[in-house]
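Excluded from the complex is one protein chain; the other protein chains are retained at their positions.
Moving on to subunit A:
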Amino acid sequence: MLLNQKDSFSLVELLVFVAILGIFFIMATSVVTVSLKNMKFNEHKIKATHYAGQLEEWLRNRKELDWGGSPCYGCSGAATFTQFVSQDGSPTVYCFNDGVISNWSESGNCGNYDLDSFFKREVIFNSTVNSGYISQVEANITVSWLELGQPKSVITNTVFSVPEQ
């Protein structure tokens, strides 16, 4: 009897096996995709945090070198820190898309993701004016990028005030 039995898989058995294998492959693929996406996001986040810190450090340097104190609403010859940060009143926006920040740019938003050909770095200044002088500047630094078409960003808030001697 046993010798006469045909030792092969039936169609149902084969289908079940293929279905299990298919489910396993789909799960493995989704896990790999999610993990790769997370790793890429982490890499971009580390870089964005660094770029935000870089700008904060540069602004701190500018502030230490020449705080000024007086605002400069819409003037053409801004020279001090407070004059630059109050160009367009409060808030004033600047774009710093150069890898090495060397000087103030024209105020305004960033058009493209030019920083490292992937990020854009903007800072929004809000000034507190007391008796005609700026006593405190709140800087809101945002480094943003596109992650598979979705906008992502790292935001740093910092406050600059009159340098203490």
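Quick notes on this structure:
Heads up, the rule we're going with is that a contact is a pair of C-beta atoms (placed from the backbone, for glycine too) under 8 Å apart; a residue touches a chain by one contact, two chains touch by 3 or more; residues count from 1.
We take it that contacts and distances are computed from a predicted model.
The complex appears with one chain absent; UniProt names that chain "Type II secretion system protein" among the candidates "Type II secretion system protein", "Acyl-CoA dehydrogenase", "tRNA threonylcarbamoyladenosine biosynthesis protein TsaE" or "NADH-quinone oxidoreductase".
When the missing chain is restored to the complex, the residue among A:E13, A:E64 or A:E147 that touches it is A:E64. As for the chain not pictured, it touches subunit A at residues 3, 7, 32, 35-36, 39-40, 42-43, 46-47, 49-50, 53-54, 57-58, 60-61, 64-66, 99-101, 165.
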